[in-house]
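These notes are about the structure you will find just below.
In this view, the complex is presented without one of its protein chains, the others remaining in place.
After this line comes chain A, so read on.
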């Protein structure tokens, strides 16, 4: 286990080497949140609430969704694809650790770094600019913390799956792009799932995407209450376990298929 914790530390150090990137990150995230703030204000107009959410809840939802994204989002799918394309995966496979486990830990190191250097300062800046409603209820914060950890797990698992597919196709830039877009759209980052038409909401129940952004954000804005919170967390937990199965199967097949590119 010590080696996995060490890997989180190393990734943290690597991110620190390029920390200036994150100041621009805060700006970009703030602009995104600002754009959605004005958009939603216009949509709400005089209406006190849409789909049971007030305009204040909505802007908080958007802000939290983006800041949570900074934590759960990572590029391990791209990294795996790159390592396969450049043949670097060879040097990873001669190490006595689980490649996928290490990649997940790198993602976690990256997530913690962004949480500290992007989400926190970003949230402070955003809450100065726009009216947000940050809950003072300790238990809500607690549920939210559990929920974004599960978001991280689900998102990383999807990234691993997308990355492993590169072992078969050797170049799947298109797939990775599509995956990113699908996650942004169906996870509820852009639009809360409760705003989707009923048939789409029904369909979403059979996909893991809402476990990435919609559930933690709904918990944070206190739009979910009581049993809904527990259901949401169970949904996330279930998916984070289910997704382990395709990962194992794909990984086993990938190792047999492996071709090291470039000598």
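Quick note on the criterion: contacts are C-beta pairs under 8 Å (C-beta built on N, C-alpha and C of every residue); 3 or more make two chains touch, one makes a residue touch a chain; residues count from 1.
As a convention for this text, contacts and distances are computed from a predicted model.
Enquirer: Absent chain per UniProt: "Succinate dehydrogenase cytochrome b556 subunit", "WD-40 repeat-containing protein", "ABC-2 type transport system ATP-binding protein" or "Fe(2+) transporter FeoB"?
Expert: For the chain not displayed, UniProt's protein name is "ABC-2 type transport system ATP-binding protein".
Enquirer: Which residue, A:10, A:43, A:145 or A:200, contacts the hidden chain when the whole complex is considered?
Expert: A:10
Enquirer: Which chain A residues would touch the chain omitted from the figure, given the whole complex?
Expert: Touching the chain left out of view, chain A contributes residues 2-3, 6-7, 10, 13-14, 17-18, 86-88, 90-91, 93-98, 255-256, 258-260, 262-263.
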